[in-house]
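Every protein chain but one is kept in place in this view of the complex.
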Amino acid sequence: MAEKINRHSRGVFIISVTPFSKNGALDLESADRLIEFYIECGVTGMTILGIMGEAQKLSAQDAIQFSKHVLDRVAGRIPVVVGVSGAGLGNLSDLTKSVMDDGAAGVMVAPMPGLVHEVKLKNYFGEVCKALGDDVPICLQDYPQTTGVNFSVETILDLTRTYAQIVMLKHEDWPGLTKLSQVRAQSGTDDTPRLSILTGNAALFLPQELQRGADGAMTGFAYPEMLVNVVNRYQEGDLNAAENLFDAYLPLVRYEHQLGIGLAIRKEILFRRGVIESPTVRAPGPALSGVDHAELTRLIERLNVRLSELQ
Amino acid sequence: MAEKINRHSRGVFIISVTPFSKNGALDLESADRLIEFYIECGVTGMTILGIMGEAQKLSAQDAIQFSKHVLDRVAGRIPVVVGVSGAGLGNLSDLTKSVMDDGAAGVMVAPMPGLVHEVKLKNYFGEVCKALGDDVPICLQDYPQTTGVNFSVETILDLTRTYAQIVMLKHEDWPGLTKLSQVRAQSGTDDTPRLSILTGNAALFLPQELQRGADGAMTGFAYPEMLVNVVNRYQEGDLNAAENLFDAYLPLVRYEHQLGIGLAIRKEILFRRGVIESPTVRAPGPALSGVDHAELTRLIERLNVRLSELQ
Amino acid sequence: MAEKINRHSRGVFIISVTPFSKNGALDLESADRLIEFYIECGVTGMTILGIMGEAQKLSAQDAIQFSKHVLDRVAGRIPVVVGVSGAGLGNLSDLTKSVMDDGAAGVMVAPMPGLVHEVKLKNYFGEVCKALGDDVPICLQDYPQTTGVNFSVETILDLTRTYAQIVMLKHEDWPGLTKLSQVRAQSGTDDTPRLSILTGNAALFLPQELQRGADGAMTGFAYPEMLVNVVNRYQEGDLNAAENLFDAYLPLVRYEHQLGIGLAIRKEILFRRGVIESPTVRAPGPALSGVDHAELTRLIERLNVRLSELQ
Partner (left out) sequence: MAEKINRHSRGVFIISVTPFSKNGALDLESADRLIEFYIECGVTGMTILGIMGEAQKLSAQDAIQFSKHVLDRVAGRIPVVVGVSGAGLGNLSDLTKSVMDDGAAGVMVAPMPGLVHEVKLKNYFGEVCKALGDDVPICLQDYPQTTGVNFSVETILDLTRTYAQIVMLKHEDWPGLTKLSQVRAQSGTDDTPRLSILTGNAALFLPQELQRGADGAMTGFAYPEMLVNVVNRYQEGDLNAAENLFDAYLPLVRYEHQLGIGLAIRKEILFRRGVIESPTVRAPGPALSGVDHAELTRLIERLNVRLSELQ
């Protein structure tokens, strides 16, 4: 079994898509191929059942089946984090228990809507920690663009100090560079434990975030090898190489970052790369037009030209 | 089996709470008592698995179990509508199939978030109608305060014309009196079929809405007998009696209408009235303080005084 | 000159409408009548240039002219608070300087949008206090339904402790009864100075809020005498009389509380009462339909019946 996530986790935890066949059913064969693809790309870990994994469109049974399948297939080669966010604490703890029993390395929790005061937000995570049990490590998802809930630096640090099991921050507030610098500077100190910080938000600022102290990325991208290589080169000390590589992909990073249709783009590229059998997004979901397809093709061709220049 | 909902449905469809025992488990004994209570109050129908039924905190299994239990117990005495809103069409149609097989009279659907253009909203309901099948009557829930999605009068009328199965509007936009008047005036015409309009939003404007053409109410309140009597007296032509009765309850209607804590208040009253075993709201949820309890007691005492004056 | 607002201010500060003639121009004759009407109703103070005073639709020149006119006419008989909220600190301080020079008793400030973390909100009020100067007493407007900014109890108390000039809270968060109880209990203590708390939000919960420690109301209503009498009877210790009176008006309180159209209703009643020359709301603004007019007439007639019963 892979190590659980902890305060020193680093590298790239890829946010996995959930592959479906044309009719929308779970496609577990593609899931197997996808897992091997991610591992070959060199990812450090995987995160499943996130928003970009269409978790909210999975039935409860789908969610259990998919996570069990992934955990079995990965078989401890890399840690797998599972998104368990939801409205009721009961549902959260049931799903958590199930996936931890199946070998998950931890869970990712975004706050439910409506937690508009910091004390409410802290209390919520207190309830979550208690419901999950203190042996379950938690990755806090800070993604106000979707949740409508805002974490201040103070709240993040307070949660870090109070709950030993809150070990990781999926940082995707935007704009969030200053926040990342502040959390990094004020944790790992005498009074506040270190926190693993992985950046999300489609990695749009990955090089800047690494320089500001991120430990890597927890995000999705149809070219996971870019994320891995940027993080590796940065961690090896070759910042220019890291940044040159990132910038080559930036037109596509920006393109995949489009809310909604971005997921259809990501699945289309994974499909073109032969990783998944169908680019299907579950209904109701976005679909690419002919213009979109042509535009994507052009962006990929330009990427290949740029990558060949960089070699 | 009760009649399915249709374009002429009228009266009070009570939005049912979901009773839980102190530990948060489904309390089916209380559910039985609650059903009999609602029927004795004279409601025309029931709606379960709504937002105020804590649907979003039920597990998939809870939802199926509770709806089956209610449908069995009601046994066709009154029509039961089931809320099936959710993110994925697959989940919507699976739950719908299950409850319609168990004897539901129709389903209630609120739009998923993000449908910011009218054409998107219409397309969404097109997809929903197709996924559910055209023998399932639909109650459209128009509740922008919670969904963030806005129906214009034009969109409602267009959906009414286009989809024979969209037969009912749960009207709870706010302020929404003008919208109600317009939908009533512009449906049941040569080109647009009649629509059953039941008002929600805690019935805060029930007498005004009846006078503007509502067919009744689909909402929750801990005194369902008020809703029933107001609608009945109005439909019998005694508007003053209807309005006097409503106004007597208005301080409590307003009190229960408080977002979030309103549900705790409603369950507390049902508990005090001996209908449900415990006022428990599933975690994370609101709880009443000592001050709240005393305030509620005072409001109930004042209600009783006022009711005795009215006799 | 009237006393400035302070930590012990109480009673009813009526949120004044801004009267316009039919063509939308400032109607200063009606303003004079309105001022006398408010004073005859027994209000303790007035608040001008609030949201319900259509401040955002006044030109800068209108705002200065109207506030100067009101301050001159009131001539120190009652304190007048002026709403000065806006995007730039420069504009805030310029308007504040002007109205304080003209004799205002203090200013009302709502936070600008986007202050999503408590530390940002505190810093903002720090900047505001500095820009206005410490001799200007401030009424904090807590109205998240419109501003999108949320004050926690902790933030309110912190601001109270830190800035001597923040002396009053216009409480209109919703649901907000618990918050009011908490602010009242935790201020006026050894470490936190007392805060005058006046309730807003159309006074929808006025009796409950008085019982929870509010010092009165700062809100608008077309029957200011109700607000005054409810507060007076409560402060004299006759809670039942206060609440009976309030409940008689509650159908209209609720009716005027409708966002947007509520202002047209308020101005229409003031027009029918002969206070203002025209019910005009500045464009683009809501207008009442024939149905609305008839509905309002009926509600007013019912009010008069109920009031005669109470005598």
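A, B and C are the chain letters, set down in written order, and residue numbers restart from 1 in every chain.
Please note the rule applied: contacts are C-beta pairs under 8 Å (C-beta built on N, C-alpha and C of every residue); 3 or more make two chains touch, one makes a residue touch a chain.
Please read these numbers as outputs of a predicted model, since none were measured by experiment.
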| query | Where does the absent chain touch, in terms of which shown chains it meets? | reply | A, B, C
| Given B:S152, B:N232 or B:S278, the one touching the chain that is not displayed | B:S152
| Among A:T146, A:T178 or A:T297, residue touching the chain not depicted | A:T178
| remark: For chain C, residues touching the missing partner are 24, 54, 56-61, 86-91, 94, 112, 114, 124, 127, 131, 260, 282-284
| field | Hidden partner chain, residues of chain B it touches | value | 116-120, 144, 150, 152-155
| message | Counting contacts across the full complex, list the positions on chain A that touch the omitted chain. | response | 174-175, 177-178, 181, 204-205, 208, 211-212, 243, 247, 250-251, 254-255, 258-262, 289, 291-292, 295, 302, 306
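Criterion: only the chains that are shown with their structure count from here on.
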| request: Report, in degrees rounded to the nearest 5, the angle of the rotation taking chain A onto chain C when the C-alpha atoms are fitted. | output: 180
| request: Take the average of all CA coordinates in chain B, do the same for chain C, and state the distance between these two points in whole angstrom. | output: 34
| Which integer distance in Å separates the CA centroid of chain A from that of chain C? | 47
| query | Which residues does chain C have that touch at least 2 chains other than itself? | reply | none
